[in-house]
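This part shows chain A:
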Amino acid sequence: MDNILEVRDLNISLLENNSTIVKDVSFDVGRGKVLGIIGESGSGKTLTCKAMLKLLNEKVFGVRGKVKLNGADILNMDDKQSRAFIGKDISMIMQNPMTAFDPMMKVGNHIVETLKAHTSLSKKQAYAVGMRVLEKMNLQRVAEIMNSYPHTLSGGMLQRVMIAIALMLKPRVIVADEATTALDVKNQAIILDEFQKMRDSGIGLLVVTHDFGVIGKVADEVLVMKGGEIIERGTVHQIFYNPRTEYTKELLEARFLVDEVNYA
Partner candidate 1 sequence: MVKKILKNKQAVLGLLMILVIAFIAIFAPFIAVNHPEEIDPAEKFAEASLKYPLGTDQLGRCIFSRLIYGARYSLGIAVPVLFILAVVSILTGTISAYIGGGFDRVFTVICDIFMSFPPLLVVLSLVGALGQGIFNIMVAAVFSMWVWFAKVVRSYVLLEKKKGYIIAAKIAGCSDIKIIALHIIPNILPSLLVYFSTGIAGMMLMISGFSFLGLGIEAGVPEWGAMLSSGKAYLYSRPLLLIYPGICILFTAAGFNLFGEALRDIVSPEEV
Partner candidate 2 sequence: MLRVENLSKHYFIKDKKGKKTRVKAVDNVSFVLEENRSYALVGESGSGKSTLARLILYIEKPTGGQVKMDQLDLSAMSSRELRNKRADIQMVMQDGQSSLDPRLKIYDSIAEPLRNFIKLSKKEEKERVEALMSKVELPLEILDRFPHEISGGQQKRVCIARAISVKPKFIVFDEAVSGLDMTVRKKILDLLLRLRDEIQSSYLFITHDIDAAMYMSRNILIMKDGKIVEQVENISALSEFKHDYSKVLIRSLPPRTPGHRQVKI
């Protein structure tokens, strides 16, 4: 088996009234493969991501199930052990890069701090690594970016910086939660190209989105979520050409408004 990430029977409930909001979610992410999860607001897709990375407030949400990263169940480890995996072996790219950065910290410092937290590099070495990963992301004037505050960069640039940070710890799995939603089409295309490069380098990608355009471009396999459950799964071709549920058909129809003829 070549699965890096295996999620088994993930259930999330609200402790307040014991209602289940994500039910029996199971999936695998293979090496160098892209799994797309598509769903609308309230489908539970973001909660699923957060639960995998143990980002949910334990006082509010009850999480059951298994999240195996290379066979090790990080969900049921104590926090001390799982911290060695989360952020390093499994990393997350969020929707709004602006809120993911400390506004008072320069991008360079951010990179250095992240590296120092997970590796034994010196400050100088970390800085050099930072420059290199930013260059790899096709960013220009890297030294300038390292020396600027997050709010001075555009959303698209910042998202690339965030991907660079996620990549520099050489994770095995990256979870991208609506990572392209806040971007315009040009930046979206750039980020999606980066996703394909990541896939080709052997990283497993979990792309969570509400947009079938993103799925069509990068996903190998697709899960359709609705109301906290997986209602359909299949390869990207099956989902696009032979959707079995009405909901998937509706979603596809709603995404692509204009006939294909017009795209000639």
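How these were chosen: all candidates are chains of the complex that A comes from, given by their letters.
Assume a residue touches a chain if its C-beta (ideal position, glycine included) is under 8 Å from a C-beta of that chain, and two chains touch if they have at least 3 such contacts; residues count from 1.
The shown structure was predicted, so the numbers you read here are calculated from the model rather than taken from an experiment.
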{"item": "Candidate touching chain A in this complex, from 1 or 2", "value": "2"}
{"item": "Sites on chain A touched by candidate 2 in the complex", "value": "30, 32-33, 40-41, 155, 184-186, 188-189, 192, 199, 210-214, 216-217, 219-221, 235-237, 240-241, 250-251, 253-258, 260-264"}
